[in-house]
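Removed: one protein chain of the complex. Kept in place: all other protein chains.
After this line comes chain A, so read on.
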Amino acid sequence: MKALFKKEIQFYLNNPLGYITLVLFGVFANFMFVKDIFVYGSASMRPFFEILPWLFMIFIPAISMRLFAEERRTNTLELLLSLPISEMQIVIAKFLATLTMTALGLVLTLGLPISMYALTQQAGARIYLPEVFVGYFGQLLLASGFIAISLFYSVKTKNQIVAFLGSVITLFFLIIFSTDFAASALPQIVQEVFNYLSPLTQVDNFIKGVLDIRSLFYFVSMSLLFLFLTVVDLEKRP
């Protein structure tokens, strides 16, 4: 499992596309926040954390789409399945490698809280660091759920574009469930269920700096469910 994890990480790091995706994510995440920072006028990372799920919606499917789809297309999946490693180990190795890359993407945004901390100190104010840590932790949880969903789409097809679109559309609907736009079009009870099921609602607690066990449970369950479905699909023998 360690060897496969290492191989996946090396693929991203030895490939220009890996760097391009990472840098694009870093640039967008930083730019989207910085451009509005003076409009908000408050020393808070919340607007930044609110943007991230939308960026993850594109970034995560982009780095996950090849994980199984490419292995199917090039038949290396047959090679992988002929080696003495369980399907679960294969899925976990790929999942952890993608989560590591996403964490690396988030590291590229650490300049924001650091510079904000420095700026606010100069002005005699302070940002509350535990809130920032919980916010990042929540984003990592959200990312793990998104990666699990993207992995599931990747295992279903040998076409990377299909895997990418499937993930993006699913994530888009999951996110949009909790927005006012969707709420206005749905009956009250459906609205409430959808709102609860939306990752945006669940991550909101972390954004506020609250380490909510229910939200933690939600993201862990979401990740486990889709990882399980991916393993089941991989275990299927035609």
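Simple rule for what comes next: contacts are C-beta pairs under 8 Å (C-beta built on N, C-alpha and C of every residue); 3 or more make two chains touch, one makes a residue touch a chain; residues count from 1.
In this text, contacts and distances are computed from a predicted model.
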item: Identity of the absent chain, which is to be given by its UniProt protein name, from "Simple sugar transport system permease protein", "succinate dehydrogenase", "ABC transporter domain-containing protein" or "5'-deoxynucleotidase"; value: "ABC transporter domain-containing protein"
item: Residue among A:81, A:104, A:162 or A:197 touching the omitted chain; value: A:81
item: Chain A, residues in touch with the chain not shown (by the definition above); value: 2-4, 7, 11, 14-15, 74-76, 78-79, 81-86, 237-238
